[in-house]
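Got a structure here, written out as structure tokens. Questions coming.
Only a single protein chain was left out; the remaining protein chains are all shown in position.
Moving on to chain A:
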Amino acid sequence: MTRITTVFDKLRKQNRKALIPFITAGDPDPALMIPLMHELVKAGADVIELGVPFSDPMADGPTIQRSSERALKYGVGLKDVLTMVEEFRKDDIATPVVLMGYANPIEAMGYEAFTARARACGVDGVLTVDYPPEESAEWVAYLNRQQIDAIFLLSPTTPLARIEQVAKMAQGYIYYVSLKGVTGASNLDLREVAGRLAQLRSCISIPIGVGFGIRDSMTAKAVAGLADAVVIGSRIIEEIENSTRENLLSNVYRLVKSLRSAIDEAQPETLVSHH
């Protein structure tokens, strides 16, 4: 059983939902990454999504793009990101780490070299934004050889037949993009999300996380009432942007802690039935 499945199984038994914060590896400074990752766990993160900096983050909004640019100023590449996970694993063998990024850095390193090293460093899942299932057969085979979960996206525009196709390949959890747009937008429609999730549940057996456009505790709580996991990225990156080196860890801790509390207050499913 992978670390991701273990975590979701445990949460389900406790009737709790997962909190998955996203940060970009190397932002704001590579030296702060390991303490920051541990701080996220301390504040209640169940899984960490670690963004791999890329020069052309086409699917991301300005906030995550800026964080990628800050990391790239330090020259943080995929190999450095893997080393960060390796460092993190020295003190945390339980919290799953999912790398999220674009195809080209992986292609530059090579499937074989990347997956072997990722396994050795303790990476649990990889979400490659610009590898849709059609282009992923060989890639997923490489991941599976190293028992790394292939995480896939679904969007509000994904038709039913395609959801079934993605469901066959997806492992760990499904990342449902809750709106039409890029990361960091703020026009999430809860009712639409509720309707779509019901449809997704009918053909997906693994946990479903919802992300894009979750910016406050109230929305996080509402989404937690619908999904198995809440993914929060841009809001945390903004907190990092607005912090100094001195108060960064405490600010991020406070934010993630408050999201955690909100998610734990959510009453599973009640939101759907009472509306």
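Just so we're on the same page, a residue touches a chain if its C-beta (ideal position, glycine included) is under 8 Å from a C-beta of that chain, and two chains touch if they have at least 3 such contacts; residues count from 1.
Keep this in mind: contacts and distances are computed from a predicted model.
For the omitted chain of this complex, the UniProt record lists the protein as "Tryptophan synthase beta chain", which is one of "Aspartyl/glutamyl-tRNA(Asn/Gln) amidotransferase subunit B", "Rhamnose ABC transporter membrane protein", "Rod shape-determining protein MreD" or "Tryptophan synthase beta chain". Within the complete assembly, A:72 is the residue of A:11, A:72 or A:206 that touches the hidden chain.
Of the candidate positions A:11, A:34 or A:59, contact with the unshown chain belongs to A:59. In the complete assembly, the contact with the undisplayed chain comes from A:157, out of A:14, A:157 or A:244.
Of the listed residues A:9, A:107 or A:164, the one in contact with the hidden chain in the full complex is A:107.
Contacts to the hidden chain, counted on chain A, fall at residues 53-59, 61-62, 65, 69, 72, 75, 77-79, 102-109, 129-132, 134-135, 152-155, 157-159, 162, 166, 177, 180-182, 185.
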